[in-house]
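Of the protein chains in this complex, one is absent; all others appear in place.
This part shows chain A:
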Amino acid sequence: MNIIEVRNVTKEYSNHVALDDVSISIPKGSIFGLLGPNGAGKTSLIRIINQITGPDKGQILFDGEILNASHISRIGYLPEERGLYKKMKVGEQLLYLAQLKGLSQKQAMEKLKIWFVKFDIKTWWDKSVSDLSKGMQQKVQFVSTVLHEPDLIILDEPFSGFDPINANLIRDEILELKQKGCTIIFSTHRMETVEELCDNIALIHKSKKVLDGPKKEIKEQFKTHTYFVEYKGELDGLENTFEILDEKELESGYKRTNIHLGQNISPNELLTSLLPKVEIRSFGENIPSMSDIFMRSVNEVPEG
């Protein structure tokens, strides 16, 4: 079951196309990474899902229904450009934002109390936002995003501006929300976050979707059938089916080599050929990192 289904969405601005026939499915209960270089069209897509703007062509389904105003309260949105009313008190501001999302004042108050205890920010209630540090403001804004317990949470660069301790706190919150059944869309450039948290990804480049699917499958797809070996000794006289790509001297006398395996050859065969020749310290498959996948996909699309 998909919570969001983007179907052939096109969005044009006066002088450029922001999204060109983009279709993406976001499964319920997953953490979904929306990737792409700056200006690729991620923000445009997020704004369309948030109903801030509408698509020119195509449609969006939310939980099986065509996206409409009743879904607004089921979405929580943390924009990349953070912002709060500077002169307003933290408590009042969060109450206001929660009420705009459809909570009654009483409900909002109860939920806020829980969060203020959880984040240990009880003393902030009567403080003006402008008196808080940037990291503290981020925390407040995160609370405002998830307070109304939305089914779908959209986080645009959620970790920017957090120190490692608070970033961990937020990461744990995100995982907890996922446990509760929330779907989370991440829009980010930070590939380590994607590596760590995301189940599914989609990559948008130059207004087009160039890649999407479960992270595991994509990694599988981008595998190059190369293995690395760290060893002592000489690697001469390997069969032709093993192609030595490079060789590097490591300190302490070890060498590291990447070897490409031909079709239908298992790593066991490679190991069998290696064992009599060299002393192996470590051996493993080169699994492409998200960063590699990102770079390769972006560079494959021709310029212009």
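Here, a residue touches a chain if its C-beta (ideal position, glycine included) is under 8 Å from a C-beta of that chain, and two chains touch if they have at least 3 such contacts; residues count from 1.
FYI, contacts and distances are computed from a predicted model.
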Look at the options "ABC-2 type transport system permease protein", "glycine dehydrogenase (aminomethyl-transferring)", "Sarcosine oxidase subunit delta" or "Electron transfer flavoprotein subunit beta" and return the one that UniProt uses as the protein name of the missing chain. "ABC-2 type transport system permease protein"
Quick one: say which of A:K28, A:R82 or A:K208 touches the chain that got left out. A:R82
Touch with the missing chain holds, among A:K42, A:K101, A:K139 or A:K215, for A:K101
Given the full complex, what residues of chain A touch the hidden partner chain? 14, 47, 50-53, 56, 72-73, 75, 77, 79, 81-88, 96-97, 99-101, 141, 144
